[in-house]
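Complex shown without one protein chain; remaining protein chains in place.
Note that the chains are named A, B and C in the order they appear, and that numbering of residues resets to 1 at the start of each chain.
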Amino acid sequence: MNLKLRALLRSPWVFHLSTGSCNNCDIEILDCLTPRFDVERFGILLAPSIKHADVLLITGIANRKSTIRLKRLYEMAPKPCLVVAIGECSLSRGIFMPSYNAPVPVDKVVPVDAYIPGCPPKPEAIISGLVQLIQKIKGTL
Amino acid sequence: MKLPKVRELTEALKALITGPYTSKFPKKPHIAHPNFRGQPVFNPDKCVGCLACEYVCPAEAIGHEDIKDPKNPRRVMIHYTDTCIFCGCCEAACIADNEGIKLSNEWDLAFFDRSQAQETIEKELLLCEICGEPVACKDHLKWIAERLGELSYSSPTLYLSRLKELGIIDDNIIAASRDYSRSDRVKILCARHRRETTLSTK
Amino acid sequence: MAKSVVPIGPFHPLQEEPEFFTLTVDGETVVDIDVNIGYNHRGIEKLSERKSFDQSTFVIERICGICSTSHPFAYTRAVEDIIQVKPPERAEYIRTIIAEGERIHSHLLWLGLAGHFLGYNTVYMWVWKLREEILDVMEILSGNRNSYAMFKPGGVRRDIKSEDIPGVIKKIDSIVPTLNRLKKAVLDDPVLHARLKGIGILTYEDAIDYSALGPTARASGVAKDVRKDDPYGAYDKVDWDMIVTKTGDVFEKVVVRVLETYESIKIMKHCLLNLPEGDIDLNIKDIPPGEGIGTAEAPRGETFHYVRSDGTNRPARHKVRAPTFMNLPTCKATVVGETVSDATIILASIDPCYCCTERTAVRDTRGKRLYAAKELIRLSQQKTAQIKRKMGLK
Partner (left out) sequence: MTREELLADIKKRFSDDIMEFFDRSPRRVYIEIKPSSIVKIATYIFKDLQARFNIASGVDSRTHMEILYHFTLEPLNLLISLRVKLDRKNPRIESIAPVFRAANWIEREMSELLGIDFIGHPNLKRLLLADEWPQGVYPLRADYEEWDKNAIRDRGV
């Protein structure tokens, strides 16, 4: 297992999933790909389809309609895959906690490995979160 | 191959000199602008434990827990990092001249386990001598007494806690009047019991 | 000719929000389109009834990331409409500065995405690099890159320090030369003319019938802009002009948005330079029972907030309507009849903001040959490359 994880961490391909978010966090993720933060230096690319994804970036409160697709996409992602929750909404639904359309937080739907708080988190926070996750995984290998 | 126009050449030269636009982030640490609204941090000695920040918080990201054992009554103020939206309402509403809780410049808050995603401070709590319910934090009563000045002598809870703070009163003085009638008047009481002792003639 | 169904989305890697268009395609031309929405629904109207008037500004601000000032702007105007009161002069100026700053970064964001949909990835990277400058400006002014937490019924929460203003003006001026080069690159590019002119036309009558708003309507000649018709904030104290064009095709929508960015830069600099003195908040204590309606001009059109208060400190009912809610149905009029490769750019031309509309959903696909969403983008980029070859530019 750790051989695959080791290979995965050389250049983690990222798949971005917005399950009912205000697209602030989604745009900060896209900001990481643009010249100023340019995560391609670390080999992080937006995977064209879920089948190529190594890291799943989840934003949004996992509302009822999105949870069905979230579960299906999590099963479709090739294992081992890491899941990172970005922004307050995907951590504990933040300010939308009492919303009738958001029954459970994201980590009750899919197992989440790293949490990056912030509303929205700065692109530097997203990059440092990914780097800490990679070091943590590398540390345990 | 088309010859590059002059503009592209100047562009290339400029880029050579100034170097790439990409920020050298992981190598060079990023310092946010001083105006940036980062992680709210409690300031233990300024905070008076009055829960104003908890009432005002739009995302209900600040909670408290009163530990009522008589030996060491404490109020634990909890700030949940995974629910906070960094809006700055708590700092604006803090009665201890906006110093009790302050938004720091901290932005790198990634963590791996959500159950430890909270910061707590503890404040000393005063319990009602009859029913044991929390009255308020000691600092909070001190904060009120300072503002009321001599008016604070109207309420036994205030002046007793204030004088005990200054060390003028100690237990044996209060113990002396314990068994005389209406001795409840000279005790630190919660609002309900203070009303009862004031109105009743027991 | 058997019809096949083309799904776009819901989780398309590049689109920021999940939205799902089901195009029924007959050969190359799109015959029918069905928009299904509902993914982003977070029940904000019910949430706002739980929070006090002051707190629900933050729920409202998180309706949409890229128009996160127009909603609180309209909401605070609605609450002030209930009390029939006007915030102080300085607060109006600060609100206008933040609103215009956001319009600039929202239009730049869209220009970058439209560039990518057409295969112009360098435009995408250039424009988003430019956008970082304006995000730094907003971080200096309001403390966060977006979701600015500046609005409050009756005024503004934070003041703009006067020592920050020169730095901010310098940063805004540094945007203009690059924007000029981009404008020339985008507007005079023969390939774009051939690619975008004449497709996805929203006629004047359709724009009226669908009650379209914002740049989508202004590109079709409907001269409606809340900042001009119902002047609020400091818009009547700045001389700027509304951009209206005639034909309503995708190219006009690009033109309207690029020129509006210049207007916003002009307004923002004017407000920053003569910011009046005075306090910034009315400290509204109680809100009488009644109803109030507030509107504001978002980058995509007019946002509309209806607030009803029953005398307590919580709104009794809070109705929110975002501009994309009115613009999205217009894609039925613009996409039908166009070729599949143009579909993506036409759908993106109304600058859809799904978290505003709070609705996306999916429908099962039938039919034989299915394009994956990525294929559609490749088709659109192929068409651009094909036009380039035809023009001998390759």
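In this section, contacts are C-beta pairs under 8 Å (C-beta built on N, C-alpha and C of every residue); 3 or more make two chains touch, one makes a residue touch a chain.
Values in this document were obtained by computation on a predicted structure and should not be read as measured data.
Colleague: Of the chains that are displayed, which are in contact with the missing one across the whole complex?
Modeller: Across all of the complex, the chain we cannot see touches A, B, C.
Colleague: Which is it among C:224, C:253, C:300 or C:383 that touches the chain not included here?
Modeller: Residue touching the chain left out of view: C:224.
Colleague: Since one chain isn't shown, list which residues of chain C touch it in the complete complex.
Modeller: Residues in contact with the chain left out: 37-38, 41, 43, 45-46, 81, 84, 208-211, 224, 229-230, 291, 293, 295, 302, 304, 306, 308, 316-317, 319, 321, 325-326, 328-329, 358-359.
Colleague: Using the touch rule from the top, list residues of chain B that touch the missing partner.
Modeller: Spelled out for chain B, the touching residues are 80, 82-83, 114-115.
Colleague: Suppose we count only contacts with the excluded chain; which residues of chain A make the list?
Modeller: On the side of chain A, residues 63-65, 68, 92, 97-98, 100-101, 103-105, 107-108 touch the unshown chain.
The definition used in the following text is that only the chains that are shown with their structure count from here on.
Colleague: Quick one: do these chains touch in a line, a ring, a star, all-to-all (complete), or other?
Modeller: complete
Colleague: State, to the nearest whole Å, the distance from the C-alpha centre of chain A to the C-alpha centre of chain C.
Modeller: Going by mean C-alpha positions, chain A sits 25 Å from chain C.
Colleague: So, what's the distance in Å between the C-alpha centres of chain B and chain A?
Modeller: Going by mean C-alpha positions, chain A sits 32 Å from chain B.
Colleague: CA centre of chain B versus CA centre of chain C: separation in Å?
Modeller: It comes to 38 Å between the two C-alpha centres.
Colleague: Hey, what residues on chain C touch two or more of the other chains?
Modeller: Residues 58-59, 62, 129, 147 of chain C each touch two or more of the other chains.
Colleague: Residues of chain A that contact two or more other chains, please.
Modeller: Residues 35-36, 94-95, 119, 122 of chain A touch two or more partner chains.
Colleague: Which bits of chain C are touching chain B when the two form their complex?
Modeller: The contact residues of chain C facing chain B are 51, 54-59, 62, 129, 136, 139-144, 147, 149, 157-158, 164.
Colleague: Contact residues on chain C for chain A in the complex?
Modeller: Going by the criterion above, the answer is residues 10-11, 13-14, 16-18, 38-44, 46-47, 50, 58-59, 62-66, 68, 109, 112, 124-125, 128-129, 131-132, 145-147, 353-355, 360-362, 372, 374.
Colleague: Mind pulling up the chain A residues that touch chain C in the complex?
Modeller: 15-28, 30-31, 34-36, 46-50, 60-61, 63, 65-66, 69, 73, 94-96, 98-102, 119-120, 122
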